[in-house]
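Can you keep this structure in mind? I'll have questions shortly.
A protein chain is absent from this complex, but the other protein chains hold their places.
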Amino acid sequence: MTATASWRRLERRLPILLLLAFVLIFFAFLLAPIVFVVLVSFGDSEIIAFPVTSYSLRWYHRLLEYRPLLDSLWFSLKLAGASAVLAALFGVPAALALARSRSGLADLVSTVLLAPLSIPMILLGIALLYKLSAIGLGISFTSLLIAHTVVSIPYVVRTVVAVYRGIGRNYEEAAAILGASRRQTFTYVTLPLIGSGIFSGMLFAVLISLDNLSLSLFFGSAQTNTLPVVMLSYLQNQFDPAIAAIGTVQMIIALVALLLIERTVGLKFMSSPS
Amino acid sequence: MTAAAATAIRRSRRALGAGLWPVLPAMIFLLLFFLLPLAENGLQSLYVPDAAGEPVFSLDYYVRLFTDGYYLGVLGRTIWVSLLATIICILIGYPVAFFMVRHAGRWNGLMIFLLVAPLLTSIIMRTFGWNVILARNGVLNSTLMSLGLIERPLRLLQDPSAVIIGLVHVLVPFMVISIAAVLKGIDTRLEEAAELLGASRWRTFREITLPLSLDGIATGAIVVFMLANGSFLTMLLLGGGSVVTLPLLIYQQFLLVQNLGFAAAMGNVLLVLAVISLFLQLRLIRRDGGAS
Amino acid sequence: MKTLKPCRPLLALAGLAFTVAMPARAADLTVTAFGGVWEKSLRTCYVEPFQKKTGKTVDVVLGTPAQWVNQVAANPAKPPIDVFLTLIDGAEDAKARGLVEKIDPAKVSNLADVPEPLKQVVGGDAVVLHYGAAGLAYNEAKIKNPPKSWAEFIERTLKGEWQAALPGINVASTTPTAVIWNFNDVLGGKVGDISPVIAKMKALRDSGNVIFWNDVNQFLTQMQSGEADIGIYWDGRAWAARDGGFKSLNFYYPAPGGVVSPTVVQKVKNGSPAAWEFIDFLFSSEPQSCWAAAIQYPVASTKAQYKPEQKARMPKLEDVRWPPFAEIPAAMPKWVETWNKDIGR
C-alpha cells in the first residue's frame, strides 16, 4: 500500500476515530465520580476519606451485619421491578394509541401522561400520602407501588411512542393482510418491534424508582423501607464507607442483571439495525 | 344531509378520539393518583394563615410569587438551568448514542451498563466523588496545574458550573438511551443511499439521520428538561446554594418552614410551567418530526 | 390462549406485585429512629431489652422528622407511629399540628431522674432524651490558635485568616439555631429582628473566606479536601470523625457556649398505650448508659454512667446555650425569606 493510500484510508476512518475518542472521554466523565465511590468502598478507614490509604472488605462485612441496607435494597428492587411492570401495562397500550392517533386530543392526553415527570416528587409524595391514607391504603407496599407507578408511566409512554412512530405502519399492515388478528399482530409483530422502547422505558422506570428518595420518604415504615430512605438516614448520622459499599453492590446487581438479559433475551434489540 | 354536516360529524367523531381508548386505563390511574391528590393538595395554596393562625382564603402566596422580583428571578433561573442542561445533554449525548448504535457492536451491553451505573449510586456518593474531583486542591485542579495549563486552582465547586456538571452527569444517560432507541430503528440503507447520491457524511447526517432521529432527541429533551426542572439535590449539594431554583425553595418550605401552603403554591406554579413547556414541545415535535 | 404467551410473565409479575402488598403494621409498637449507628444502638439498648422485658414487639421506622409528622398527620385516627424520637423542630411541628400528647409524669416514673429544663421543652409535649451542641471544628494542622469566642470567629474569618465552612440555609435544625439565632444573639439582635446577623453574613459571603455546606457530611469532605479549615459543626459528629481517622480534626465550644440541639421523645395521640411503658423504659438508667456509650452524647437521666474519656468531651448542661425553640418556628418563614434574598446560600 502506498503512503497516500494509507493516508487516505486513515482520512476516511478519521471521523469514526474522533467519535471513538469522544465516547471514551464521555465515559471517563461519566464514571469519574463513581470510581471514587468504588475505591472508597474498599477503604479501611472509619470515615469516608480520600485518598484511600489502606484497603479492606470490612464495609462489605458491615453490609451483611447491618440488615436494613441489604433488606431495603431487596425491597427497592422488588418495588422498582413491580412498578416498571405496572407502568408498562398502563403505558404501552396508551403509547401505541397515542403514536398513531390523528386526534387533536392526543397532545392533551400526552401532556397529562407525561406531567408526573415535571412535578417535584416531594410535593407528589405528600399529596399522595394524604390521598392514599384517606382511602385506607395508608403506608403500605401498595401505596409505594402506586406512587412509583405514577412517576414511571411517563418514561414508558414517551420511549414507546418514539420507537413506535419510528417503525411506521407497514409491518402491522403486512401482518394484517396476512390474516393476523389485531391481537396476533400485536403479539407477533408490534411487541417484538417496540421491544427496545419498552426495555428502555422500563429501564428508566427502574432507575428512577431505585433512586427515588423524595417519593419513597413518605411511605417509609418498618416494612416498607426503600434503599434511598435507609441510605439517607444512615448517612445523616454516619459518614462511613458502608454507603459506598451498598452503591457498589447495587452496580454489581445491575451488571449481573444486564448480563442475564444479554444471555437470555439478548440486548440486540438495543443495538442491531432492524 | 349536507356535505358540510357530514364532514362536521366525521370531524367530531375523530375529535372524540376514535382509537384513543387504550389510553383510558393510564388516564384513569393518573387521574386518581396524580391529578386528584395534587389538586386537593394544591387547594392549600389558596389558604393563608391569618394573625391567629387560622387559614383564610387568599391569593397572597401567588401574589408574592409573581410580584416579588426575587421569586420571579428564581422562576427564570429554574427554566434557564433546565434548558441549559438539556441542550448540553443533547450535544454530548447524540454522538454517544450514534456510536452506541452504529459502531459499538458487541460492546453495546457494556455501554448500557456504564451508562446506567452512575444512576445506581446515591446522589450523596456521587456528590462526594465530584467533591474529590472538583475541589480546590482536588484531582482536576492538581492535574491541570501539574500540566501547566492553569496557574492557580479553579473554583469549580459552590458554583453554577458544578450544578450544570452534576445535572448533565445524571441526566445525560436518559438522553443517550432515548436517542439510541430511535436511532436503531433507522434503516442504515437510507444513509447509504444518501451517500451514494453524493451527499457527504456530514450532509447525510444532517439531512437524513438527524431529522429521522428527532423523535428520540425530543423524548430525551422532555425527560431531561422535566427531571432538571424538578431536581433540587444537585443544586443543594454541588451548587452550595449558588443556584436557587423553585424545587429547592419547595424543599425549604417543607423542611425548614413546614409551610405546606406556600410549598403547594410554588409546586402549582412549577407544574403549570412544566405542563406548558411540555405541551409546546409536543406541538413542535408533531410539526417537525412526528408528521412522517 | 396461545397469543397471550409473551404477556404471561408480565401478568404474573403484576399479580405478584399485588400479593406482596400487605398492611403495614405488624408490631405492638412503632418508634422512629435516625439511621446508622443510632438505629443500631436503639435496637440494642432499648428495643431488644424492652421486648425481652415486656414480651411486646417493637418496630423501628427509619427516616426524617418531616416524613414522620406527615405520616401521622395523614392517619391521625390510626397513626402508623406511636413514639417519636425526633429533633426539636420536628417536635414543635408535631405539637403545632396537634399530633402529640403531653408527657404525663405519672405514666413515666423514670422522669424523676431527668433535670427539670429537659422536661420543659416543646411546652411539655416532649422530653429530651439526649442532647448535643454545636461548636467549632477545626483542622489542627492548619490552625494553631483557634478563636476563643463566636464573635472572634466571625471577625477573624472576615480578615481572611482561614477558610470557614458554614451550613447553608437548607440544613434544617442547624442553620436556624447554630448560625442565625446564635450569631444574631452574639451580635445583639433579637428573634424578631435578624438584621445584625444578615449584615455580617453578607460581609462574610462577600469576603470570599466562607464556603457553605448543605449536607452534614459535606462539611467533613470539605475539611478533608482542604476546601475549608474551620467551621460550625456538631460535637458528636466531630468526635466520631476524629476517632474514625480524621486525626487532625479538633472540636470545642467557643464562648459564650455551644448551641444545644436536643433529641426528644414524644407520645403520638391515639397511638398504642404501650407507648407510655416504652417511654418510661427509655429513661431508665441502664439503657440510658448503654445509649450514651453508643452514640457519644450526654443523655437525660442523671443516673446514667459515662466512660471517663467521654465525660471529658461532654458539654455541661449549664454551659450550653438554649435557643428559644418555641419562638423560632413562627419566625422561620421570615428568616428563610430574608436569608434567601440577602445571602442566597
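A few points about this structure:
For reference, chains read A, B and C in written order, and residue numbers begin at 1 within each chain.
Operating definition for what follows: a contact is a pair of C-beta atoms (placed from the backbone, for glycine too) under 8 Å apart; a residue touches a chain by one contact, two chains touch by 3 or more.
What we mean here is this: contacts and distances are computed from a predicted model.
Missing from the rendering is one chain, named in UniProt as "Spermidine/putrescine ABC transporter ATP-binding subunit" (options: "Dihydroorotate dehydrogenase B (NAD(+)), electron transfer subunit", "Hydrogenase formation protein HypD", "Spermidine/putrescine ABC transporter ATP-binding subunit" or "Thiosulfate oxidation carrier complex protein SoxZ").
Only one residue from A:I47, A:V189 or A:L235 touches the chain missing from this view: A:V189.
Of A:L63, A:I146, A:A175 or A:L235, it is A:A175 that touches the chain left out of the display. As for the chain not pictured, it touches subunit A at residues 170-171, 173-181, 184, 188-189, 192-193, 269, 273-274.
Rule of thumb we're sticking to: only the chains that are shown with their structure count from here on.
Greatest centre-to-centre distance from subunit A is found for C, with centres as Cα means. Note on interfaces A-C and B-C: more C-beta pairs are in contact across A-C.
Remark: subunit A and subunit B have CA centroids separated by 15 Å (rounded to whole angstrom). Work out the mean CA point of subunit B and of subunit C, and you get 34 Å between them.
Multi-chain contact residues of subunit B (touching two or more other chains) are listed as 124, 127-128, 132, 251, 254. Those residues of subunit A in touch with two or more other chains are numbered 48, 50, 89, 126, 130, 231-232, 235.
Only residues 66, 69, 93, 96, 168-170, 172, 176, 211-215, 217-218, 221-222, 225-227, 329, 332-333, 336, 340-341, 344-345 of subunit C touch subunit B when the two sit together in their complex. By the touch criterion stated above, subunit A contacts subunit B in their complex at residues 15-16, 19-20, 22-23, 26-27, 29-37, 40, 48, 50, 89-91, 93-94, 96-98, 100-124, 126-128, 130-132, 146-147, 149-150, 153-155, 157-159, 161-163, 165-167, 196-197, 200, 203-204, 207, 210-211, 213, 228, 231-232, 235, 243-244, 247-248, 250-251, 254-255, 258-259, 262, 267, 269-274.
Subunit B contributes residues 70, 124, 127-128, 131-132, 135-138, 157-158, 236-237, 240-242, 244, 248-249, 251-252, 254-259, 262 to its touches with subunit C in the complex.
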